[in-house]
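Since the structure comes first, as structure tokens, the remarks are kept for the end.
Here the complex is missing one protein chain, while the rest keep their positions.
Moving on, here comes subunit A:
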Amino acid sequence: MIHSLFLINCSGDIFLEKHWKSVVSQSVCDYFFEAQEKAADVENVPPVISTPHHYLISIYREKIFFVSVIQTEVPPLFVIEFLHRVADTFQDYFGECSETAIKDNVVIVYELLEEMLDNGFPLATESNILKELIKPPTILRSVVNSITGSSNMGETLPTGQLSNIPWRKAVVKYTNNEAYFDVIEEIDAIIDKSGSTVFAEIQGVIDSCIKLSGMPDLSLSFMNPRLLDDVSFHPCIRFKRWESERVLSFIPPDGNFRLISYRVSSQNLVAIPVYVKHIISFKENSSSGRFDVTIGPKQNMGKTVEGVIVTVHMPKAVLNMNLTSTQGSYTFDPVLKVLTWDIGKISPQKLPNLKGIVNLQSGAPKPEENPSLNIQFKIQQLAISGLKVNRLDMFGEKYKPFKGVKYITKAGKFQVRT
């Protein structure tokens, strides 16, 4: 299956390599570099590249290319999903999945890779098991280690691997037992020029942070489970209970994990929380254009829309922009031609507006297209679909846990065409 892995940074340095079978020379990456050069940008490097003797399957995460070398037929998604799992594990262990973090913790990284694959086939990918095998670094521990010479390697044997609940550590103990659920919903939308919705959909996840001792068996129920149209589950969830009763019943992993992802059924009309008024125009035979954007809250259900950021990819001919904003600050990157307007909270009384002149390269033809506006926002304490957690019950343990649910709505891929 997976033969080797190379980690490559944006400047093309191979800063880590790991082989699970015979060693494959670094020169195989030349094919990757070739493809990278051909692609206009990092986003367009094809994830699967065929070379005379190998296949290269890669992902791009946090400015790092994870390039795996394959020799025989294997489902590409299998490899891609695994590589993402590797990146997630690094994130989980080091707090970030950056080149520096990987270089600083190269031994742990190596140990992790060793445990995650055996002969190229995934062995242990559950965070809970890995953490039992290899302890994540903490500042305190690294200080202690450097003094005492002790290690990050778990002294205990990884019993979790043998258990029937492979996602949960065997012995978990907390003084404060807590279970938190974050219901996070994202609105994906395409709004057309006239302001009508071309496409809108709500995608949600429930991220959990569970710190409960022993072997708790939880069941989480909703007031309106019918809203959930398409759900994907963490392996801990009992599919049958969901099918029959629409209750999420599970023995949770320890720590942070994504419990479910869901899509709200498309029959429900999606309430779009903001509206945008925009005039972006370029004059024929003149080297300037007009830019005027106002953004305002719509059905916000009494909640404030905050964290609003508008990003616009301007046409290539744009040299710079002279704008004034009534609220927030804007920046224009003349190299990438990206305008970013950081607004913050929107108050309905005074709508934020950004307007001014766009300067074009002299002599360049009038851009044919108008750029689209990408909007980000957040609404606290609101799940836009109306999804509500009903209750959380715990079985199997005697103590009373502290329970909490938080709702938040965000813009997902939210685009306004102009």
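Here is the rule we use: a contact is a pair of C-beta atoms (placed from the backbone, for glycine too) under 8 Å apart; a residue touches a chain by one contact, two chains touch by 3 or more; residues count from 1.
Keep in mind that, in the parts below, contacts and distances are computed from a predicted model.
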In UniProt, out of "AP-3 complex subunit beta", "Myotubularin-related protein 9", "Aminotransferase class I/classII large domain-containing protein" or "Multifunctional methyltransferase subunit TRM112-like protein", the chain dropped from the view is recorded as "AP-3 complex subunit beta"
Touching the left-out chain: which of A:92, A:182, A:217 or A:292?
A:217
Among the options A:122, A:136 or A:225, which residue touches the chain absent from this view?
A:122
For subunit A, which residues reach the chain that was dropped from this view?
1, 14-19, 21-23, 26, 40-41, 43-44, 46-48, 50, 55, 58-61, 70-78, 80-82, 84, 106-107, 109-111, 114, 118-119, 121-123, 125, 148-149, 151-153, 155, 157-159, 161-162, 164-166, 188, 190, 192, 198-199, 201, 203, 215, 217, 229-236, 238-241, 243-244, 249, 251, 258, 261, 263, 266, 313, 315-316, 365, 367-372, 374, 395-396, 413, 415, 417
